[in-house]
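Below are the structure tokens for one structure; questions will follow.
Here the complex is missing one protein chain, while the rest keep their positions.
== chain A ==
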């Protein structure tokens, strides 16, 4: 199926989760603005952002949903998880409590979301620790740290130069991720380290055929494109709107 039309974009809903201020939105901003900017000029706080991820055999179009602050009081609606084929659960490697929160979110995903959801655990703020360049545990992807160094100007580490601020070791998080079958990365939204890799690996991990089992039920079911184009759904182009966000 997908082989015949290899370059047709498949749409994948991806949700972000994690404690407030771990950098969920910045990760997305980095991903969406940096590298594949074929279409939109996104803004944080939009309903959702889209970004294409080009793989060898297909294009995955991510529809990225930010929590819009609804994670603070655990008031994320079922709609948020609905039909998400992927989730990025973010923690801050300089705050051990944030990993605990991340684990809780993974549990919540297992409860609420599609059982086949691809989950990536991402330890953000790698730029705040300057110890070893952290290799991602997955074999395939390479760390292309230099690629986005144009923004290294901001202060690298807040506290010390030698990475004292790290509170979550790679080993700890990686072990947990392995146990739960999650993709795992350490990344820096600020510098750009590993950000694209997170999304690329997710895109690769999404099974070709099971993409959106139901999501576009309306889209596929309604033979009248009008229902989609003007009706309830894809009304007009999406416009990024600013608003409060974590």
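Assume a contact is a pair of C-beta atoms (placed from the backbone, for glycine too) under 8 Å apart; a residue touches a chain by one contact, two chains touch by 3 or more; residues count from 1.
In this section, contacts and distances are computed from a predicted model.
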Not-shown chain resolves in UniProt (candidates "ER membrane protein complex subunit 2", "L antigen family member 3", "Prefoldin subunit 6" or "Rab proteins geranylgeranyltransferase") to "Rab proteins geranylgeranyltransferase"
Return the single residue from A:8, A:72, A:107 or A:178 that touches the missing chain.
A:72
Residue positions on chain A contacting the omitted chain are 43-48, 68-70, 72-75, 77-80, 82, 111-112, 214, 217-219, 221-224, 226-227, 230-236, 238-239, 241-245
